[in-house]
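Please read the structure below before turning to the comments.
One protein chain is absent from this view; the other protein chains keep their places.
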Amino acid sequence: MTTVAPGPAIGVAAPGTGAPGTGAEDVAARRAGAAGVGLMLPGTLYLVAFFVIPVFALLATSLYVPVPGGDVGQFMPAFHWQNYVTALADFWQPLARSFWFALLATAGALAVGYPIAYLIAVRGRGRPLLQGMLLVLVVAPFFTSFVLRTIAWKQILADDGYVVQALHWLHVLPPDGRLTATSFAVVVSLTHNFVPFMALPIYASLERLDPRLVEAGGDLYAGPWTTFRTVTLPLSMPGVVSGTLLTFIPAAGDYVSASLLGNSTNTAMIGQVIDTRFFRLLDYPTAASLSVVLMAAIAVLVGLYVRRTGTEDLL
Amino acid sequence: MTRPVTRPVTRPATRPATGRLNRRLAGALIPAYCALAFVFLLAPSVYTVLYSFNDGGRRNLVWQGFTLDNWRNPCGAPQVCEAFANSLQVGLLSTLFATTLGTLVAIALVRYRFRGRALANLLIFLPMSTPEVVLGAALLSQFLTLQLQLGFWTVVLAHVMFNISFVVVAVKARVQSMDPRLEEAAADLYASPWQAFWKVTFPLLVPGIAAAAALAFSLSFDDFIITNFNSGSFTTFPKFVYVSAARGIPAQANVIGTAMFVAALAVVIGAQVVAALRRRVSGAGSS
Partner (left out) sequence: MRSPHTASLELWGVRKEFGSFTAVESLDLTVPEGSFFALLGPSGCGKTTTLRMVAGLEQPTSGVISIGGRDVTGTAAHRRPVNTVFQSYALFPHLTVLDNVAFGLKRKRVPDARAKARAGLETVQLAHLGDRRPNQLSGGQQQRVALARALVNSPSVLLLDEPLGALDLALRREMQLELKRIQADAGITFVHVTHDQEEAMTMADTVAVMNEGRVEQLGPPAELYELPSTAFVANFLGRSNLVTGSVVDVGEVLGVDVAGTRLRVPVGRVSAGSTGVGAVVQLGVRPEKVRIVANGSEPTSGSNVLGPGKVTDVSFTGVSTQYQVDLGDLGVHEVFAQNSSGAPEVRVGDAVRLAWDVDHTFGLAGEPARSGQ
């Protein structure tokens, strides 16, 4: 591995975890014993303490009610499930918009990331230095602070910037049209932010692809496009699935792009609402119930997606 | 499975010339498209670098002219260097903890049999597949419930949490690619389990651990959302930039961002060149 970027983070399952003790030869790979548990314990306990229990704390908070006659921000434990009803009634729009923007950003990142991954893995095969340098370019955006990059989009898409001027000149954009404070700017920034997450897992799966399979496709009288569609693309699907998950999930929860590049009326995403409820309005139960809804919705969508693409074993 | 046999000559020689032209066009299309894609990818970084030389003062949003003043005095704007130092501290500390805990888990997952493996795998996977805003909100709920003072340590605790999973995934891949017989060979050659780990396992895992640590550091250093939820009045570099965005980000922030960008780029390009040289040497050595 040459880069510091996340590889195919989702989609690494140990092969050969099958039935233990069938055949003496592969038993060597895994040892039984207390040592394994000892190695596991610190890390898993940490995750239980700072991930599992917090999620339950979040669930509990989402059901709290205000202390009668108390100050703003004072709540007490309850089982007030109606918090969810009001939260959804008030904020279904930013919630739906978050998923819509995340979907657009995923499609955009795929459109930008797949050809890059293909170029590096397939066209660059056998030239490791070139491949390495191009991979550096793919992860280079990570080396600029994420917030600074988002602000740079504000400068790139500014009203008097080159991009807007060019679009005016081409009459793509009406004379009074602008790009900042629009959904477009938010989606562009989201897309940009997640291209490396998309490209790297796809690169990893294309890299593993046996070039002889592609040659065999050509040998069997398939044209380049047919070969791509019937051989390369299906074999790179694990990377595509990993990449889309790595893009969609964080994009749906992101609010830096929306709050720095959007406007206050029609670009708000659910993360902004949660942030505002928590910090400006001290409305913890609503913020918590929206967080739970977001997590649950993503779990359902990811489950359906993974089942649909037949890649359960990737998880 | 039998491997498909390839014959070198497969295409009829009488292919029409237009077909060949189309193919050549299609061949050039992907590199051209990718060139545009790289422009898109790198434009914000280039802007960040450019605006570190902007004579824009406090509101560094519009190009005002070239200056080196920001570089001469990178700590000139209030709080910017403090925030940067905070981010470095949080990054180093959380990387140290997360890398240690994650490496142990990765070794256990690949090398040992125990009950509850599937559950452990799920526990590693879930934080990566949960949006940051939910992780941040959940931790905040917990810290509020426990009435913990938000600040440096709550940020470190949060960063270790989301980094463990990434470290596990990165190191696990390396452990999986390591022949388990090497550790057995060490034991066979009189190395105690402790010696076997430090003389054989660890040196072979170093590239994977180093990559995981670099990833953890960059994720921690760059994190805004989870930090924002759990930092109280403590400020990291991304939080500083985000908060200043409303009234204008000082150009010094771009200076620091650019310096980090160049340093990271130098490290990875250097690694690529070293790898290329090593390939050449070993290629010559084995021939």
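In this document, chain identifiers A and B correspond to the written order of the chains, with residue numbering beginning at 1 in each.
The criterion applied here is as follows: a residue touches a chain if its C-beta (ideal position, glycine included) is under 8 Å from a C-beta of that chain, and two chains touch if they have at least 3 such contacts.
These numbers were taken from a predicted model, which means no experiment stands behind them.
A.B. asks: Going by the contact rule already stated, which one of B:Val90, B:Val105, B:Leu157 or B:Ala186 would touch the omitted chain in the full complex?
C.D. replies: Of these options, the touching residue for the absent chain is B:Ala186.
A.B. asks: Of B:Cys75, B:Leu126 or B:Leu204, which sits in contact with the chain we cannot see?
C.D. replies: B:Leu204
A.B. asks: Which residues does chain B use to touch the chain missing from this display?
C.D. replies: The missing chain touches chain B at positions 179, 181-182, 184-193, 195-196, 199-200, 203-204, 282, 285-286.
In this section, only the chains that are shown with their structure count from here on.
A.B. asks: Calculate how many whole Å lie between the centre of chain A and the centre of chain B, each centre taken as the average of the chain's C-alpha atoms.
C.D. replies: 15
A.B. asks: In the complex of these two chains, what residues of chain A are touching chain B?
C.D. replies: For this pair, the touching residues of chain A are 1-7, 9-10, 12-14, 17, 20, 28-33, 35-37, 39-40, 42-44, 46-48, 50-55, 57-58, 60-61, 112-113, 115-116, 118-119, 123, 128-129, 132-133, 136-156, 158, 160, 192, 195-196, 212-213, 215-216, 218-219, 221, 224, 245, 249-250, 252-256, 260, 270-271, 274-275, 278, 284, 287-288, 291-292, 294-295, 298-299, 302, 315.
A.B. asks: Quick one: in the complex, what on chain B touches chain A?
C.D. replies: Touching chain A: residues 3-7, 10, 23, 26, 30-31, 33-34, 37-38, 40-45, 47-48, 51, 61-62, 101-102, 104-105, 107-114, 117, 120-121, 123-135, 137-142, 144-145, 157-158, 160-161, 164-166, 168-170, 172-174, 176, 180-181, 184, 193, 207-208, 211, 214-215, 218, 221-222, 224-225, 228-229, 237-238, 241-242, 245, 249, 253-254, 257, 260-261, 264-265, 268-269, 271-273, 275-276, 279 of chain B.
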